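Below is the structure I would like to discuss, written out as C-alpha cells.
Every protein chain of the complex appears in place save one, which is left out.
Per-chain residue numbering starts at 1, and chain names A and B are given in the order in which the chains are listed.
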Amino acid sequence: MQGRWSRVVRTPLGLTATVFVVALLALACLGPVLWGADADVVDTDNILAAPSGEHWAGTDNLGRDILLRVLVACRLSMLLALMAIVLAVVVGLLLGAAPFVLGRRTGRLVTAAVNIAVAFPGILLALFFAVVFGAGATGAVMAIGLAGAPAFARLTQTLVAGIAARDYIAAARMAGVGRVRILFRHVLPNIAEPLVVNATIGAGNALLSFAGLSFLGLGVQSPSYDWGRLLYDGIAAIYVNAAAALTPGAAVLVAGLAFNLFGESVAKGLGVSVGVGLRTVATTRAVVAAEPEAAAHDDEDVPEPSSDVVLDVRDLEVTFPGPAGPVRLVRGVSFEVRRGEAVGIVGESGSGKSMTALAITRLVADHGRVDATRLDLLGTDLLAPDTAVRRRMLGTSLAMVFQDPMTSFNPTRRIGAQLAEVATHHQGMTRREATARAVDRLTAVRIPDAATRVRQYPHEFSGGMRQRAMIGMGLMGKPSLIVADEPTTALDVTVQQQVLDLLTAIREADDVALVLISHDVTVVGEVCDRVMVMYAGRVVEDLPAADLATAARHPYTRALVEAVPDMATDLTRPLATIPGRPVSPADAPVGCAYADRCPLADARCRAEDPPLVADSGRHRVACWHAGEPLPPVRMTDDLVETVESL
Amino acid sequence: MAMSLTAESPTAGPAVPGERPWARFALRRLGRLLVSLWVLVTASFAMIHLIPGDPVRGALGPTAPVELVEARRHALGLDDPLATQYLHYLKGLFTGDLGTSISSQLPVSDVVAQRLPATLSLAVLAFLGAVLVAIPLGVVMGVLTRRGHGRRTELAFTTTSVFVATVPDFLIGVALIYVFGIRLGWFPVAGDETASAYVLPVFSLAIGPAAILARIVRVEMVGVLEADFVRTARAKRLPARTVYLGHALPNAVTAALTLGGLLLGAMVAGTVLVENVFAWPGLGSTIVQSILTKDYPVVQAIVLVYGVGVLVTNLVVDVALAVLDPRSKIRED
C-alpha cells in the first residue's frame, strides 16, 4: 500500500498536484487568520484601483484589496466544496449500494431512477435544486451535492455490481453471511480505492461548480465571499480592473486543477500497479533482425532445406520489454514444417507457445522484438521489411485461426465483408466477385445457407460457426500453411470435434501444412503428426505424435501425458501431479527451467541448460536424463504445498 | 490463460439473431424516452411546490398587499388541489400553454419562443464543433500513442486535455473576453448580432467537452488496436490504413460515444453559464434572471426545455450508436 501511494508522489505531475493540494489546505486553514481583518478594510480613496505595489491585484468597488480577499476566500470555497462532495458521496453511496442490499426488484427500481437522473447534466440539476433551496451558500451546497449524487450513485452501482458478480460474494452468501455484512466486509473495501479517487476529482469539480453558481449570483451572498462571488463582482468591473476578475478566476482554476490532477495521478499510480508491468517500459520499437551478416552466417552452416519445407524457423527469440529489463518469452526455438504436415505445439500458460505462433506469422505486437537466424515461409524471408508484395503473399498463402471466435471478428462489420476484403485487397477481385467467393468459402467450411449468412454480423453466428467462418476466411486465398492458436479452447467438445475434423479435411484435400497450438495434449496427439512440447519459452521435446503415450523421453512430457485423465486412465491410481507452478520465462533459471519440478533433477540440471538434440530420426529432446525411469507417482498425502515467497 | 474460456461462461452459447432488432430497439428506446419525459415534467411541476413557504409571496416581496398575492395565487391556479394543478399543467403542456410570467405578465411560451433560437444555435454549433474536432484528434492520438509508441506524445496530450477539460467553460469565457475582446478587440464580447459574435461563446462551450471526448476516443482507440479482431485484420495483411480506418475506427467511436454521449447532452445545459458570460440573449440568461426574480413559471418552462434538449441529444447519440454498432440494438440498458 505504502509503496503504491509513494509512487503517486514520485511522478512529476503527481508531486506538483500533491504540493498544490497541501498548499491549498494550509491556505484554507491560515488565510482568514492571517489576513481576515485586512481583507475587509474599506478604502474609499482607492476604489477599483488597478494593480499596484500596494495592491497587487488592485481593489474592488469599496477599495478592498482583491488579492487578500482571494487568499481569505480559500477557506470558504474549499469548505463549501468539501461539504457538497461529502453530501454527493453519501447520497451516491446510499443509492448505489441500495440495489445490492434491497435485492432484485426494489433494486432495479433504484437503478432505473439513477439512470434517468444521470442523463440530466449536473448544471441542470444544480439549477433545479438552487430554485428549490433558494440562492445562498446553504442552497448551493445542497444543489451541488445533490446534483453530483446521481453520478456517484451510478459509479457505486457499477463498482458494486462488478464485485457482486465475483464468486467470493456467492461463497459468503452460501456461508450464511448477511447482505449488509457482505457489503461492509467484502464489497466496500474492494471499491474504496476508485471511490476515493473519484471523490478527490469530484472535490475539484465541486469547487468549480460552486464558482459557477456564485458567478451566476446563486451561490454565496454578500457580505460573505468565496472565489465565485469575487469573480461575479470582478466581472462587473472587468473593463476597469481586469485583475479583479482574473485573480479569483485563476485561484478557482488552480484549486480545481490541483484536486483533479491529484485524483488522476492517484488513479494512475494505483492503476498501473495492477500488474500491467509491460506497459510501463513499452518504448522499444520493433527491431527486425534483417542484418545481412545473419543471412550470410546462415548460408555457411545450414544446409538448404528440402524444397517441400513450408516453414523454416531457426533460433527464434521473442523479447518484450519488462519492468526489470527485457523478458525473453521465446528462447531459441527451431523447427521446420513440411508440405501437408501437421505440427502441434503443446505447453502450459506462459510456455511461449502462443508467442511462437505470433512470431512465425509476424503478428507480435510492435513493442515486442523478434529475432531469428532464419524465418522463412515458402522461401520468403519473413524478417525482411514489410512490402506490398509480401503482404499479398502472406495474405493469400498463410491462414491464421485464433482462440476466441467471439472477439476475433470485427463486431461492427458483416461477416461477408470481412471475408471479402481479403480477396479485394490481395486478389484484385471486385467487391461482387469477392462476395461470391466468400459465399463459396463459407459453404466449403460447411456453413449452411451461406448466401444469407454473409449478410449477417458476427454476433448472429454461434461460436462454432464463427470459428469455421474464421477458417473460411483463411481459405479465401490458397494457403500453404494454417497456424491455429488454441482454435477449440473456447468451444464445446462436440463443436471442437467439428472444427478439428474441418481442419483435418482441409489439410488432406489440399496438402496444407498445419501448426496447431494447444494446451491439450490429447487434442494435439489426435490431430498432428508431430508434437513439440514447450516449457518456459523453449522446446523441450519434439516427437512423433504416435509416440506421445509410449515413447516420450522428457520427464515433463511424460508427466503432462500422465496428469491429464483420458477415457482409459486407471481409476485405481492417483493422477500424476507436477509440484509447484510453471516457471515464467522472465524467471527462467540458468539451468534447465523444469529442474525445480523434476524428480530426476540433479546438480547438472540446475547449472546447465540441456540443448535440444536429435537422438533418433526426428525425435529431439532437451534433457540430461532423457528416458530415465521416473520414480513412482507420489500420493498427494505426502504432498503438502508451501507457498513460495515472492 | 489458455483454459479460462472453456465451458459455461454466461456470455457463451449460441447468439440468437434477434427478430427485427430495429423495431425492438425503437420500441425500447421510445419507452425510455417517455419515462424520462414524464419524470422531467413531473419534476418541473414539483419544483414550485418543493419551495419552502409561499412562492408567490416570495416573488412579490413581503410588502405586497394580501389581496394581490391571493389574486396572483388564483391566477396561477395555486389554490387548486394538487392533483387538479398537475392535470392542468399536463394539459397546458399539450396545448403549448406554459403559463404566464409573474414579472412580465407575458405568456411563458412567448418568452421561450423568443429566447430559444439563440440558445439552440449556440448549442448545435458547439456540439458539432466538439464532435468534429474530438473524434479525428482522438483517433490520430490513439494511433500515435498505441501500445509501445509515443510515450511523450501521450503524456503531453493527456496533460493538456486534462487541463483544458478542467477549466470550466465560464472561466474560459472570461479569459477569452479579456484577451480577444478587451485586449485585442478582435471579437465582440456580448450579444449575438454578428457571425463573429458566435466565435468566443461556441469556443468556450465546446473546448472542454471536446477535450474529454478526444481523451475517451484516444483511450478507446488504443484499446481497440489491441483487440483480437484488429489482430485478425493484421493477419489478413491489410494495409495499415484499412486496419485503422476500416476496422479500428468504427469500434473506437462507438465505444467512445457510449461513454461520452452524456457529455454532449451536458453541453446543452452548459449554455447557461456561457450565455451569462457573453450576455447572450438566450434561455440561459433568462433562467438565471428568472431564478433571481423568482419568476417561477418561466423557470419551470426553461428547465423543461433544457431537459428535453438533453433527452433529444441522448436519443440522437443512441440512434447513431445503433447505426454504427449492430450489437447496441440488442444490448439491454
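To be clear about the criterion, a contact is a pair of C-beta atoms (placed from the backbone, for glycine too) under 8 Å apart; a residue touches a chain by one contact, two chains touch by 3 or more.
Criterion: contacts and distances are computed from a predicted model.
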Which name from "Septum site-determining protein MinD", "Sarcosine oxidase subunit delta", "Cell division topological specificity factor" or "Peptide/nickel transport system ATP-binding protein" does UniProt give the chain that's left off?
"Peptide/nickel transport system ATP-binding protein"
Using the definition of touch stated at the top, determine which of A:12, A:36 or A:189 touches the missing chain.
A:189
Check the options A:63, A:136, A:582 or A:599 and report the residue that touches the missing chain.
A:582
Determine which one of A:9, A:47, A:429 or A:564 touches the chain that has been left out.
A:564
Name, in rising order, the residues on chain A that touch the hidden chain in the full complex.
165-168, 170-177, 185-186, 189-190, 340-342, 348-349, 492-497, 500-501, 504, 508, 519-523, 525-529, 545-546, 559-560, 563-567, 569, 571, 574-578, 581-582, 597, 636-637, 639-643, 645-646
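Assume only the chains that are shown with their structure count from here on.
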CA centroid of chain A to CA centroid of chain B, Å
30
Listed in rising order, chain B residues that touch chain A in their complex are 1-3, 5-7, 11-15, 17, 35-36, 39-40, 43, 47, 50-52, 147-149, 151, 159, 162-163, 166-168, 170-171, 174-175, 177-178, 182, 226-229, 231-239, 242, 246-247, 250-251, 254, 262, 265-266, 268-270, 272-273, 276-277, 287-288, 291-292, 296, 299, 303, 306-307, 310-311, 314, 324-327, 330, 333
Using the touch definition up top, name the residues of chain A that touch chain B in the complex.
13, 112, 115-116, 118-124, 127-128, 130-132, 134-135, 204, 208-209, 211-212, 215-218, 231, 235, 238-239, 242, 245-246, 249, 252-253, 256-257, 260-261, 264, 279, 282-286, 348-350, 354, 361, 363, 365-368, 388, 391-392, 394-395, 400, 402-404, 406-413, 421-422, 425-426, 456-457, 459-463, 470, 473, 486, 489-490, 492, 518-519
